[in-house]
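One structure is given below, encoded as structure tokens.
Of the protein chains in this complex, all but one are displayed in their positions.
So, chain A:
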Amino acid sequence: RFRDIAAILATHTAQMKLFASEGNPHCLKALAALEVTGVQCDVQYVNHEERVVPFLSRPALPALLLPNGLYLFSSNAICRYLFEVSGQESSDLCSQWLEWEATDLQPAVLRALHVAVLQGKGAEVSKALQGPLNYLDQSLSKRTTPYLTAESVSVADVVLWSALYPALSASSLASVQAWFDRVAAIQGCQAAAQKVLQGKGLQGMKNYMQRQPAPQSSQCRDTLSHNSSPTECDEGERVVSEEEMEAAALTWSKGLDSCPVATERQHPILPQEGKRNILLTSALPYVNNVPHLGNIIGCVLSADVFSRYGRLRGWNLLFICGTDEYGTATENKAREEGLTPQQICDKYHAVHASIYKWFQIDFDFFGRTTTKKQTEIAQDIFWRLHKRDFLVEDTVEQLRCESCQRFLADRFVEGICPFCNYPEARGDQCDKCGRLINAVELREPQCKVCRQTPVIRSSKHLFLDLPKLEGQLDEWLDKSTGSGDWTANAKQITRSWLRDGLKPRCITRDLKWGTPVPHPDFAEKVFYVWFDAPIGYLSITANYTDQWEKWWKNPQQVELYNFMAKDNVPFHSVVFPCSLLGAQDNYTLVNHLVATEYLNYEDTKFSKSRGVGVFGDMAQDTGIPSDVWRFYLLYLRPEGQDSAFSWADMALKNNSELLNNLGNFINRAGMFVSKFFDGCVPVMELQQEDKRLLAQVGWELRQYIQLMDKVKIRDALKHILNISRHGNQYIQVNEPWKNIKGGDSERQRASTVTGLSVNIACLLSVMLQPYMPAVSQTIRKQLNAPESCINTMLQGTGTFVCALTAGHRIGTVSPLFQKLEADQIEALKKRFGGQQVFDVHEATSQNTASAKPAAAPAPVAVAETAAVNGADPERARQLTQAVAEQGDKVRTLKAQKAEKAVITAEVAMLLDLKKQLALAEGKSPEPTPQKGKKK
């Protein structure tokens, strides 16, 4: 019946065109609707990545080009339209099913396909689809018609069937199964399924699914926006149950007795039977640059926090790093400074080592790549690859400077851009037009060192045959990314490399400063750094212990973590694994690849040449302690998205989080013990309220451990700060300084509150250890805490026990942190560049401020004067204080359980102050999260 009408409409729809891609489950709906309605329409198959719809940034298929030139990019709207032009308008009931499909079924199907296709867990499909299928089954069983909405098939049947078909082979729900079979029996449906999936089932969709972002677990914007920074989290409205409170009190009462004492590290650390053996590497920093803060947080600092945590957890762990020393850049630097490459490496290796020492990076071994072991191991891997036919030979054309007697690396050639005629194009890229250039294509090339014209020479090189290894790599990647903790960016970058297809990669270079290629046909050549450098992990371990193979050729016993910034991912996930897979020597391959995004400096990039940013060696000259640097960098860790270092923010976080929150709590707890109880921990008698606190703290501790186990370093820090916030609130409400002057029961209350607080301080010292090792040590010293508390608290899922029992004598308590003053910060900001950038911000914020509607009245007089000003350090200082005061006020009100309206008003004032502060600091104000919005 549709076919007749469709024939009449054929002229109308002649210009229509459907774009689809094979293996894309969404396309099944549109194709099935086409088949069932018989509407005439061209179908064009394109790549998954093809951007058909001009206004969408991400590819969206299927897409229907309408006769009027508009595009439909939603498969349901396409189906609905096809049914309408064939004479069947959608009923309310149809619409209702379509809406349900889009909002409820589709997210579940995508999750199901994700686990089934990419993680190979076909068995979990039914679990993922359970909710929606039950709903569908109930609805179907109540109906008397064979189809969803009527006696005959409708758009709702086609859409739902097509949505389910790719994921669902059979259902145990009788009504669903009967309906599903009935729709499947319609001829057009099967034909469409064959076109999309090509009879390949789940595997047919692999290619498509790999290109999709991982589905979110039903989180939406409102919950996410609270997570934007570690402090602005929801203020713990979590309900604590009676059982939780009793369980927490039981754990607490166990004390330290039963736990093992921390063992000293004994070198060399080797894998042990029955232990969790972890080999942890941080990307090797290139020797001739002084690392900046971004480098430090990206690799060594993140790896250090995780390795410290791992040791606290009792894992048998080896943390390896070193400087990457070979390559042209080193040769050049040597020429500049009039030293030999070896001298340059010696000099800068020492610079690196001292910077990391200052940052308290606790390597088990910090080595270098210019060693005999490096040559041995790299050459061994080379020969193994060669014997197994994974190396191919090819000729490469290169520029050679006859007067310098060397081949020129891309960055040592300059010339006229062949595309835009820019006269100073570099050998790899033109700065003017941005196009990538092959150095031999430059017009009038010049050697940057001597300004002579180089000649083109062809020379023979060896290539690693990546395409030949792709199958093995694919299989290993599926396993590793499926079972290990790979960050999302690592998986995504790796996928995009595989998607573009692997090409052979050149592993040799015409240089002197490198590991020599041992093959006689390639004498005088060295290995390309990307081939050579990762082998440094192995050779550095070999320099640490002769038994290095127990770590590196032992995938059965060893788990390997690689830490790096995201630009390094492909070398660790594709290229280096290919070298090791091809060499076939039972190598340990990466299990967990942890990559950070980038850290910017005051919203621009770190730049050595422009003098913008803080570099490792300068941090120590600022007078700000290493631990505070570590805290702020970790607080900002670009985990999941880029972040920016800002001086004003650093001061704010130091003053609000470290000084007012964490430091304040620990100091008060210790001071109460000293002042009211002669330095001895008093007797504690737990009441309901205390048990509730124990449960709250226990919960935060468990969250911390769960996140740290997954290397969510920044998120875990939030829970440390939450604990001291709970603690401050608890002290504020219970007022031990008043109770101590009261009668017996009040005095007992003061004892309990003080005892519990000082124990929380002890727990905090343990949780802080990976982040701020010196402060952590200081706290334990001040509390005279037994060392065994370190290991006890982080056992299993986390155990908060009473480590400082009644009668325990604590040491001398003193403040842990110092305030960072605005003028001090201002001076630092000026000193480290930012100036130019600062100006831009000033202009921006000025406009922002003046363009805003009149600001709400603020409680401090200064606030009114400056609403029109741009960045203003003096005002920022006043506002910082006002924010801190207002923050305290809000906390106190909350602690006193004041009326909601009162709190809301004060919070609004606080947010307004923060906004003004942001403006005064020359930042555009953060969008305030929409609190109280209910979904």
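One rule holds for everything that comes next: a residue touches a chain if its C-beta (ideal position, glycine included) is under 8 Å from a C-beta of that chain, and two chains touch if they have at least 3 such contacts; residues count from 1.
Please note the rule applied: contacts and distances are computed from a predicted model.
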If you had to name the missing chain as UniProt does, which of "S1 motif domain-containing protein", "Exosome complex component RRP46", "Eukaryotic translation elongation factor 1 epsilon 1" or "RING-type E3 ubiquitin transferase" would it be? "Eukaryotic translation elongation factor 1 epsilon 1"
Filtering A:Q106, A:S480 or A:Q696 for touch with the omitted chain leaves A:Q106
Using the definition of touch stated at the top, determine which of A:N68, A:T144, A:S172 or A:Q405 touches the missing chain. A:N68
Out of A:V43, A:A77, A:L707 or A:V733, point to the residue that touches the absent chain in the complete complex. A:A77
Against the chain that's been left off, what residues of chain A make contact? List them. 54-58, 66-68, 70, 72-74, 76-78, 80-81, 84-85, 92-93, 95-96, 98-100, 102-104, 106-107, 216, 219-221, 224-225, 228, 641, 840, 844, 847-848, 851-853, 924-925, 927-928, 930, 933-935
